[in-house]
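Here's a structure for you.
With one protein chain removed, the remaining protein chains of the complex are shown where they sit.
The block that comes next holds chain A.
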Amino acid sequence: MSDGGIHPAKTFVDAAHDTLSNTQMRRNLRHVTSAIRDKRTRAVSEVDNWEDLREVASQTKQHVLENLETYLLQLEESVTRAGGQVHWATDAREAREIVAKIALKHGAKEVIKIKSITTDEIELNGFLQGRGVAAIETDLAELIVQLSHDRPSHILVPAIHKNRSEVRDLFNATLGAKLESDEPAQIAGAARTYLREKFFSVKMAVSGANFAIAETGTVCIVESEGNGRMCLTLPDVLVSIMGIEKVLPRWEDLAVFLEMLPRSSTAERMNPYNSMWTGVTENDGPKEFHLVLLDNGRTQVLRDEVGSQALKCIRCSACLNVCPVYERAGGHAYGSVYPGPIGAILTPQLLEMKDDKANTLPYASSLCGACYDACPVKINIPEVLIYLRGKVTKKKGTTLESLALKSMLWVMQEPHRFEGALKLGRLGQGPFTQNGKFTVLPGLLSGWTHSRDLPELPKQSFREWWKEQGQ
């Protein structure tokens, strides 16, 4: 089950402590992130004017955020005109109720789902189950995660922490498959057999949305396996849930994103399938189409001049694959359906900076800046990380740490105070050092020596040596 939403159960440090001891996951993640990184570099280098396109994508998204009301109203009008129904949901609870109501109206006992982080964000599957409706994930990786009651560890390849033999055993145990080989092709074949029956019998599908065009009312989903096309074409009823920031003004604006998203995420020139539909088409696809516009904290993020750039995200996962912290800690450490650098700025903001555990996420970064370089819509993630750290610190008010830093500032402002402090330090360090190293620092400073040693202060400082040389 991919439920869990955006509420971390632990602080990042505690959660990372657990995930770092999972050596298999670390090995898998290192493999996947380095493989996609190399491939992505090649896919991007094929496009001569990539930097120009980044600018276009970034400005388009910024324009949308500045004119969100206009475009949402226009989208509602065009979808309705094309025979669809539009619903507005201020939070996860409202969105879940809307979906459940539609399912119950049609007497649906099962719904088939296209991989969607937004539905994971609102914890839809567990809720529907409570209402007697089984939600069946049809993306291979999401199915693996669901059948093993696990959580996704990567936006793009959610089950990447599992290896092939685990998946084979899982399918044998849960789907009644009789797989001997753990060849990925055989495993995918077992999923095909199981899901094909569902595609032809289940009457309602639930999806997210990659893009929605205000001007035409067209919704777009990009995918690889064809499970998306099945869900979008075969059932009678389709419900798509989209975050309000996914709207685009004109049909033409879609071009830059279709050019950049596949190269940034799967590192392909284009992913196998893109589906675009406008309301309801007679004799072709669902007879009933619902579009749910989800807020769930987004309008709160929108209020913040600096932090709101997180809403430009198109969920490509390029920032995860280049992040040294993500590569080692893994997606589960972030405790949210939004992992990696983008998760570190999105999750705490969606929770209005009120969740103490989520507020540790902006610290899950070395601020190396690789995520900013990789981001196709130019979200300045390091800038937002530092900004959010400032907010978290400010909320904490005066702490021992802030007092200590203030006195450091006072000491360092004057050379004679600094030199005096060094002398005092040399006298005072005796009881704490061993073989020229601090191994355990007391009190507030113990965090520093928790996982590493600190060399002791030298007998003579550089400043003292310099003075001596001058004489």
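In this section, a contact is a pair of C-beta atoms (placed from the backbone, for glycine too) under 8 Å apart; a residue touches a chain by one contact, two chains touch by 3 or more; residues count from 1.
The working rule: contacts and distances are computed from a predicted model.
Q: Identify the UniProt protein name of the omitted chain, choosing among "sulfate adenylyltransferase", "L-serine dehydratase", "Lactate utilization protein C" or "Branched-chain amino acid transport system permease protein".
A: Result for the unshown chain: "Lactate utilization protein C".
Q: Could you tell me which of A:Asp18, A:Glu66 or A:Asp373 touches the chain that is not displayed?
A: A:Glu66
Q: Among A:Asn22, A:Asn271, A:Thr433 or A:Ser461, which one is in touch with the chain left out?
A: Checking the options A:Asn22, A:Asn271, A:Thr433 or A:Ser461, the one contacting the hidden chain is A:Asn271.
Q: Of the listed residues A:Arg196, A:Lys354 or A:Lys467, which contacts the missing chain in the full complex?
A: A:Arg196
Q: By the contact criterion defined above, which parts of chain A meet the unshown chain? Give residue numbers in ascending order.
A: 28, 31-32, 35-36, 48-49, 52-53, 55-56, 59-60, 62-63, 65-69, 72-73, 82, 88-90, 94, 138-141, 144, 157-160, 162-164, 167, 184-185, 187-188, 191-192, 195-196, 199-200, 213, 216, 218, 224-227, 229-230, 232-234, 244, 249-256, 258-259, 262, 266, 268-279, 281, 283-285, 293, 295, 299-300, 302-303, 308
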